[in-house]
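With one protein chain held back, the other chains of the complex are shown just where they sit.
Chain IDs A, B and C follow the sequence of writing; residue 1 opens each chain.
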Amino acid sequence: MTDVPHCTAAEMLAILSARQLADGQVVFAGVGIPLLAATLAQRLRCPGLTILFEGGVIGAFVEPGKLPPSTNDQRCTKRANMVLGSADVLLLLQRGYVDVGFMGGAQIDQYGNLNSSFIGDPAAPRTRLPGTGGGNDISSLTNMIVAMKHERRRFVKAVDFITSPGFIRGNRTRAESGLPAGGMFRVITELAVFGFDDESRRMKVLALNPGVSREQVQDNTGFELIFDDPLSMTAPPTDHELGTLRHLDPERLFTA
Amino acid sequence: MTDVPHCTAAEMLAILSARQLADGQVVFAGVGIPLLAATLAQRLRCPGLTILFEGGVIGAFVEPGKLPPSTNDQRCTKRANMVLGSADVLLLLQRGYVDVGFMGGAQIDQYGNLNSSFIGDPAAPRTRLPGTGGGNDISSLTNMIVAMKHERRRFVKAVDFITSPGFIRGNRTRAESGLPAGGMFRVITELAVFGFDDESRRMKVLALNPGVSREQVQDNTGFELIFDDPLSMTAPPTDHELGTLRHLDPERLFTA
Amino acid sequence: MSLHDAATLVQDGMSVGIGGSTMSRTPMAMIWELIRQQRRHLSCARSIVSTDGDLLFGSDVADEITTSWFAQGILWGLSKVMRHHVETGGKRFYEWSHMAIGMRFRAGGMGVPFLPIRSMLGSDVLRQRPEAKTFECPFTGETLLLVPALNPDVALIHVQRCDPYGNAQIDGLQFMDIDLAMAADRVILTTERIVSNEQIRRAPDQTKIPFFCVDAVVEVPFGAAPHECFGVYEPMMRHMEAYVAKVNADPVEGMRDYLARHVYEPGSWTDFLSLIGLDELLEASNRGRSIYND
Partner (left out) sequence: MSLHDAATLVQDGMSVGIGGSTMSRTPMAMIWELIRQQRRHLSCARSIVSTDGDLLFGSDVADEITTSWFAQGILWGLSKVMRHHVETGGKRFYEWSHMAIGMRFRAGGMGVPFLPIRSMLGSDVLRQRPEAKTFECPFTGETLLLVPALNPDVALIHVQRCDPYGNAQIDGLQFMDIDLAMAADRVILTTERIVSNEQIRRAPDQTKIPFFCVDAVVEVPFGAAPHECFGVYEPMMRHMEAYVAKVNADPVEGMRDYLARHVYEPGSWTDFLSLIGLDELLEASNRGRSIYND
């Protein structure tokens, strides 16, 4: 996938995702790569990053080597600023206190809609996926960053089922659906960093990961991509980034 | 007022009110006589009486001689079972967890409506009273006991302003107003104990206080009363009741 | 931050939510400072209003107060100050039920335009409040009342402790302060003491207000005086009684005199506390802490 052999795809995802976060932001992070990447950003460049977890945690400060197996575990609360009800932490999104949501994704389409509910017909699904969790709420109410594996079957023209809304059918359809705020901001994969066109709201390649070609990205994508012009090239992970990441997840719980 | 000279009108109110409560009930009590009477009932006959206060207290157990100057003071929480938000304690009424509300009253009418907002025209009031507090919520959502002074100007045919609804205009007008539950249950004064007719919902004398005549009650009331038949006579305060009451309020904060 | 600087976040004409209830955890020092800075035309809202409302009307800082109950306290009957300002028509007291005020703050804090309630229906309190809407429930057909969200421009809240960022821990009665903090666009915290962020992080389930709601933190010991602060001091009743006697005797001249001597003349909040007197402060503290004695 990449020219950086010392780094797994999951590690690449975590490091590039962490770079998308800015100090002082309030980020609502899902379990797995998002939790890990937000924690990485906090340790690298963003000591004032406030991490929220769905279990009901504000200002998490996860301990190295003690990654929680879900965002509802007690480990999420260690040295946090505040613990509250899990509906209440989601209400912070609705009230507008959250700058960015950060989740993983199973299937995404050209408008940034995510599916984590059904493969096939919902009435008789080929696969029943786990469902939205807080994903629908987060993506409905704030700006989203999604970190996910880049495979053609995961990057589809239209998802089978919109679990977590991106820009719905593009243009102004998101706002017209009753979602005036937020929307898909960035998608991070092991191949590239994506944004969305301001007008059409179609997915756009902003930067290629080190050693990745345009063709490689397009070939692994089930719809036609827009490429930013000029197109950036992402700097490779540094030893400091990778070292810090591995210190956080020495057992490769989320970076296998 | 009464033939029991060793007892003030306020003490009589507190003692007769306390008798209206039953062990095991959940009672939402206002400050003043209600707080005192509920505490008295708890010490006399109802150790399992659960007292709620508007400040956000469940299971209050007020200390003798340390009566709180409002139901929002820390003294209300001493040895309570639970402290919660003040909107949340009111929501218990809406959810149906409260058996009886218990308040004082400034002005009441034949249908048990209470006014604590305006004397005269609300647009240009002769007197602006303090307002509803939790009274409107309590009387809208549960069965009410009211303890108040019996004066002709306070017992009126129709209150100037319905702050806390009783049976509105009688018959089924309360339910028709969107208040299917609760209603005025008892009114306690230094003269008598009142209920409300099951059909017309007009105020009815259930029992005369010791030494009080029918005429005396009617003469001090600004509308025509119904008298229960047969009419009961309330037993006078016992020394034990009075002694316990004075132990609770030795400074006569609420029983002057 | 100083009381003076924090108070500049409150501009003339703003809507201001006030934390605490009746005589408890009232942000008195901040109100005192707003009077000194001669703020004008505020629209205030509080669950239950006590002598704080007297001062806001009597000093001409507030034009209107939204609350469920407004008196000095049950012990003193009606507030002659409130009566004077409302009955003569100069000031407005907008009355809602206590739960309605709470649900208005809660709607604001939840980021929705309204919440449904089952009280106020059938009463004249509702008739005075056309901004609430009676509504037929689409699920059950019942009549409900929709009360509109209340999102003050700024909230004034007094707490026992918070860190320099504004992560606040409230002991005992919370009243409507958590909803208010979430609902307000800005929050000014006064606090009995500022503690380290490390201390906050040791007991995160005691934190009630997160720092990102908070725009200013001011350490003001006895910042709710002469009202009470749970676990720290009870109300200073001798001062309160003298105050009530003075302003109820003459709501205009009595108030003018109280403001001159207790608000404008002192050089600092500590000077005001000196007027209450060390003996009463110590007594109130002793009673306040006694909640933890058993």
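We take it that a residue touches a chain if its C-beta (ideal position, glycine included) is under 8 Å from a C-beta of that chain, and two chains touch if they have at least 3 such contacts.
Predicted, not measured: the structure shown is a model, and the values here were computed from it.
K.L.:
So there's a chain missing from this view; which of the remaining chains does it actually touch?
P.N.:
Within the full complex, the chain not displayed touches A, B, C.
K.L.:
Of C:36, C:85, C:118 or C:262, which residue touches the hidden chain?
P.N.:
Result: among the candidates, C:118 touches the missing chain.
K.L.:
Among C:4, C:41 or C:133, which residue is in touch with the absent chain?
P.N.:
Within the whole complex, the residue contacting the unshown chain is C:133.
K.L.:
Which parts of subunit A are in contact with the chain that was left out?
P.N.:
Residue positions of subunit A that touch the missing chain: 31-32, 54-57, 69-70, 72-79, 83-87, 90-91, 93-94, 117, 122, 124-137, 140-141, 161-165, 168, 173-174, 177-180, 253.
K.L.:
Mind pulling the subunit C residues that touch the left-out chain?
P.N.:
So the residues of subunit C touching the unseen chain are 111-118, 133, 135, 137-140, 142, 144, 146, 148-149, 171-172, 202, 205, 294.
K.L.:
Which residues does subunit B use to touch the chain missing from this display?
P.N.:
26, 50, 57-59, 61, 77, 79-83, 91-97
The criterion applied here is as follows: only the chains that are shown with their structure count from here on.
K.L.:
Counting C-beta pairs in contact, which chain pair ranks first?
P.N.:
Pair with the most C-beta pairs in contact: B-C.
K.L.:
Between subunit A and subunit C, what distance separates the C-alpha centroids? Give it in angstrom.
P.N.:
41
K.L.:
As a quick test, compute the distance in whole Å between the mean CA positions of subunit B and subunit C.
P.N.:
Result: the chain centres lie 28 Å from each other.
K.L.:
Please work out the Cα centroid separation of subunit A and subunit B, and write it as a whole number of Å.
P.N.:
Distance between chain centres: 58 Å.
K.L.:
Touching two or more other chains, which residues of subunit A qualify?
P.N.:
Within subunit A, no residue touches at least two other chains.
K.L.:
Going through subunit C residue by residue, note those that touch at least 2 other chains and give them in order.
P.N.:
Residue numbers touching two or more other chains: none in subunit C.
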